[in-house]
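Report on one structure; see the data block that follows.
As you look at this complex, bear in mind that one protein chain is not there, while each of the others sits in place.
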């Protein structure tokens, strides 16, 4: 099922089912899940270690490099969904709340058309 | 909109809109997004720095600690969705493919009922 | 040469020599070195992924686990010394300055004998 028809609840259920089948929920405390997210985030970053801008762009077009990045991104997301299950966090609400907060901190009109990065 | 009715496409669109309003897509190369995911993952982990098991459990019940963790998780997810937009990765497909691969590597029957962690 | 007789300058020179022999200084900008430190830090952390307190203590006594941790720590330190070389930072001075600043933020008398962690 693609992103157009998969709900966050669907994806959270798929991850919860995978975890339940292996009796792994007992290990899924928030700290160890945060540790796992960090580890997987660094593995994604490793795909681009030492890459200059041209190599980063090339990796996005290279089939094998893209596939490795796709699966590393999935690893991070799986642990994020495990954490949302463990802490009973509604992911969609959290993302929308965060965008609203970030929208106040970084007003669109202060950035649009200015090639200005957040924090600058 | 809660997880039960929000599709991954909905959430990706919300993030893409936020980025477009600020002209930030120009900065969203895969390496810098991976860097940002790492930074946010470490900020989530910081919520549990030095915590022993009892403190981790208590943080999950404490309203303020839980809210901080919720927004840090959202930060990670926002950048993950930015990366899926930048590389045109179908997030649902990636997670399902990853679960299928992990299912081969960690067969359920080898773990269920054994208090056995992945890699052990 | 052991820690008792090796100066920070000795160690920085050893690392600089290793880098120079491979013409790698051209890649050693501060951002890519910080990325590399992050990646190696996560690899060290991976040695303790899912470990509870008893398993962490056991890993410190297990010869193989200890050796893996020792080499992961070395990886982090090598990149830290590369960064100190790239930015011409005196490591000893930086550590002493940082301890002085942390000493003001966390006065010894507020913590000693109280089982109180930083930030609590």
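Note that the chains take the letters A, B and C in the order they are written out, and that residue 1 is the start of every chain.
FYI, a residue touches a chain if its C-beta (ideal position, glycine included) is under 8 Å from a C-beta of that chain, and two chains touch if they have at least 3 such contacts.
What you see is a predicted model; the values in this text were computed from it and never measured.
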Could you list, sorted by label, every displayed chain in contact with the chain left out? A, B, C
Going by the touch rule given at the top, which residues of chain A touch the chain that is not shown? 35, 38, 49-50, 52-53, 117-119
Name every residue on chain C in touch with the hidden partner chain. 1-12, 14-15, 18, 21-24, 26-27, 29-31, 34-35, 37-38, 41-42, 44-45, 47-48, 51, 53, 56-57, 59-60, 66, 69-71, 73-78, 80-81, 83-84, 86-87, 89-99, 101-103, 106, 108, 111-115, 117-118
Determine and list the chain B residues touching the chain excluded from the picture. 27, 32, 35-36, 38-39, 41-43, 45-46, 48-50
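Operating definition for what follows: only the chains that are shown with their structure count from here on.
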Starting from the mean Cα coordinates of chain A and chain B, work out the distance between those two points in Å. 4
Please report how many Å separate the Cα centroid of chain A from that of chain C, as a whole number. 28
Find every residue in chain A that makes contact with two or more other chains and list them. 27, 35, 38, 41-42, 45, 48
